[in-house]
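One structure is given below, encoded as structure tokens.
The complex is shown incomplete by one protein chain, all other protein chains being positioned as in the whole.
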Amino acid sequence: MELRAFDQEYMSSGHVACPGCGAAIAMRFFLKALGDKVIIVLPACCWSIIAGPYPQSTVKVPVIHSAFETGGAVASGVRAALDMKGDTETTVVTWAGDGGTFDIGFQALSGAVERNEDFIYVCYDNEAYMNTGIQRSSSTPYGAWTTTTPGDEWKKLRKKNIVEALVAHRIPYAATANIAFPEDLVRKVKKARSIKGSKFLHIFASCPTGWRIPSELSIKIARIAVQTNIFPLYEVEDGLKYTINYKPKEFPVSEYFKPQGRFQHLTDEDMKHIQEMVDEDWALLLRKAGEHP
Amino acid sequence: MKRVVEGSQAVAEAVRLAKVNVISAYPITPQTHIVEFLSEYCANGTLNARFLRVESEHSALAALIGTASTGIRSFTATSGQGLALMHELLHWASGARLPIVMAEVNRALAPGWNIWIDQTDSLAQRDTGWIQMYCEHGQEVLDSIIQAYRLGELVNLPVMVVLDAFYLSHTYEPVDIPDQEPVDRFLPPYEPKFQLDTEDPCDLGSLVTPNAYMEMRHNIAVAMEEALFLFQDVENEFKAIFDRRYGAIEPVACDDAEIILVTSGTVTSTCRQVVDDLRSQGERVGLLKVKLFRPFPVDLIRQNLTSAKKIAVIDRNFSFGASGIFAQEIRAALCNTHKHPPVFGYIAGLGGRDVTEDVLEEIYWNTKNNEVPEKESIWMGLQEV
Partner (left out) sequence: MADQEEIKSKVPLLIPRSCESTLSNMTGSWRFLKPRYEEKTAPCSSACPAGEDIGRIEMLTTQGLFKEAWETILRENPFPAVCGRVCFHPCEDRCNRGDFDEAIAIHTLERFLADAASRNEFKPSIEKLTLKKQKVAVVGAGPSGLAAAYFLTLLGYTCDVFEAMPEAGGVLRWGIPLYRLPVSVLRNEIAYIESMGVRIHTGKRISRSFLDEAHNQYSAVFMGCGHSRTRGLNIPGENMDGLEDGIAFLGKIRQGENLSFDGPIAVIGGGNTAVDVARSVLRLGGKSILVYRRRRQDMPAFDQEIKMALEEGVEIRELLAPVKIEKNGTEYTLTVQPMRVAGTDTDGRAAIEPRDEQNEEIIVQRIFKAIGEEAAEDWYNPPGEREKILTLDNSIIMPRSEGAVLVFGGDLTNQIKSVVHAVASGKEAAIALDILFQEGSDAVESRLKDYAVGNGPSLSMEIYMAGPRSERENHIVEYDEINTDYFELAPRVTQPRLLIEERRKTFEEIDLKISANVAIKEAERCFNCGLCNQCDNCYLFCPDISIQKDNSPQGRHINYDYCKGCGICVVECPRNAMAFEEEST
């Protein structure tokens, strides 16, 4: 691993994330990539709790907790204030879950990106409202069980493509990243920091508790998500130029579903249907990147 | 320098003089002139501030929470629906102890789209921990906004300066717009007591368990109480430089009044005339203008109202299932006094309906001619529909 140089920690042990929490791993890598000249805006999500109860703070950088839907807006304010102070060094980051990004926080995100506010918006995606008890979000993938899509009512709607939604804003930089690919993640974080304007990082962060997997598989399942094309690694610059970062060995999607309790109810028929959708999306992505399937 | 300006422009001038650094607002009638003036000042450099053209009022206040937490003097303006949308964050701003100042243009709440004066919007937010000042005229608006920064930054509480839709926001009046130098003497640069700082990192607004939350809330209550005293000090400082003072309440001919009319906002101006007229007819009537609604000046209310025989409160608002809100607060203030007069509650002028001298006189005679109020709230001028 080339990350040996990043031995500086900006996070402490003793936080209350679930064992195997992908979001904790994501934040650890993220801070290692950015250093401490960062202000984090933290709307309601699992990290609101992981950040530590008063008077403790898990991370060693300034954090401002904000209301659920305000990630993009509070960050705009912090950035404006720093600009008025003449601070050109500090990076403003919004660190939000999928709820605060895809759903209730979408307006503020869209508004901030449309104004091309100079900040990095990170969505660590565990694919449901995990903090409140595993309820579905528009980021919950097709086929998943959640507490609000139980039994036969498992989610039969596609996961919202947040990166595409932001690409439509011609956002200067949007990229997907994954906790099982730390070097790629770090590279993208550093690249985001070097660009002025709005940047969006969609980090795949597994949730053993909500996905019903043993905690030790947290990284492995994240890797399989990329290898099955369920969560491709790619970047889009200026809303136009697509670059695919990783061409996987192409495992069937069943490899991704089998270890997860939240997908246990899927039949072979269901998986076949999902495989078709995944293949279609991958072909579309290849075309956008100027490559042929 | 005295100029004839719109109430909205008085707001903008005050913001300019207060050297606000970030403005974040979303347009809504009839606040739009305020944001338009401020946009222009920012664009032409008259005001060295960043104007955030946010995409909703909720985001407007959210952005300011970010700004103020980073130690910068901030401003927003809104009205009616916009204020209602901000509700969650009004609580947040005071809980976070941020001295944000807002110009709030009182406007009726929908449905039934109604863009005219009604105080229910701002009064419905009376629990949110914001200092609330109700203004009568353009000069008071300008002065109050400047004083709001001084007061808010002393106690670390947000301040809402309230002005009537159209009657104040769009009315042109002569306003003395001070020079920058005396304002600078009155209002020093903002020195935040805490802020987000990478050199001294901290986490603001985290999870607080039952064993610490109550103390924080008590702290806000203490700040509000101090605000009442500090308001007076701030007014003293202001008077010393600008020779103007308003008071948390302003009694007019109350010393020997048998009936005291209580008003707020532009209705007060009309009422001054009505009190003059009635006095000239020999009626022993007085007027109490309430400026500072939060913190509610309980002692001053008691001092000024207990000697009268009857109190008539004119509310341009209503709390459904209860009564007019000023009347509620006054009744509550008087409740624990040894002997206090009955409080007659009148509801008038909702949704921009004009409160004329006739309406006010009718209120006076109704009060005089009844020993006790016929009903808790009497709605004036309802038509048959």
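Letters are used for the chains, namely A and B, taken in the order the chains are written, and counting of residues starts over at 1 for each.
The rule we apply is simple: a contact is a pair of C-beta atoms (placed from the backbone, for glycine too) under 8 Å apart; a residue touches a chain by one contact, two chains touch by 3 or more.
The model shown is predicted, which means the values in this text are computed figures rather than measured ones.
Colleague: In the complete assembly, which of A:Thr176, A:Ser198, A:Ser218 or A:Gln260 touches the absent chain?
Modeller: Among A:Thr176, A:Ser198, A:Ser218 or A:Gln260, only A:Ser218 touches the chain that is not shown.
Colleague: Quick one: which of A:Pro43, A:Gly143 or A:Pro182 touches the chain that's been left out?
Modeller: Per the contact definition at the top, the residue touching the missing chain is A:Pro182.
Colleague: Out of B:Ser24, B:Thr128, B:Asn156 or B:Thr367, which is the one that touches the chain we can't see?
Modeller: Going through B:Ser24, B:Thr128, B:Asn156 or B:Thr367 one by one, B:Asn156 is the residue touching the chain not shown.
Colleague: In the whole complex, not just what's shown, which of B:Glu88, B:Glu226, B:Glu258 or B:Asp276 touches the removed chain?
Modeller: In the complete complex, the chain left out is touched by residue B:Glu226.
Colleague: In the complete complex, which positions of chain A touch the hidden chain?
Modeller: 1, 3-4, 7, 9, 11-17, 19-22, 24-25, 28, 52-58, 65, 179-180, 182, 208, 214-220, 223
Colleague: When the complex is taken as a whole, what residues of chain B touch the one chain not shown?
Modeller: Within chain B, the residues that touch the unshown chain are 96-97, 154-156, 193-194, 201-206, 208, 212, 215-216, 219, 222-223, 226, 230, 233-234, 236-237.
In the analysis below, only the chains that are shown with their structure count from here on.
Colleague: Between chain A and chain B, what is the separation of their C-alpha centroids in Å?
Modeller: It comes to 43 Å between the two C-alpha centres.
Colleague: Quick one: which bits of chain A touch chain B in the complex? Just the residue numbers, please.
Modeller: 36-39, 41, 48-49, 51-57, 59-67, 69-70, 72-85, 89-90, 107-108, 110-111, 114-115
Colleague: Using the touch definition from the top, list the residues of chain B that touch chain A in their complex.
Modeller: It comes out as residues 21-22, 24, 48-50, 52-56, 58-60, 62-72, 74, 88-89, 92, 196-198, 201-209, 212.
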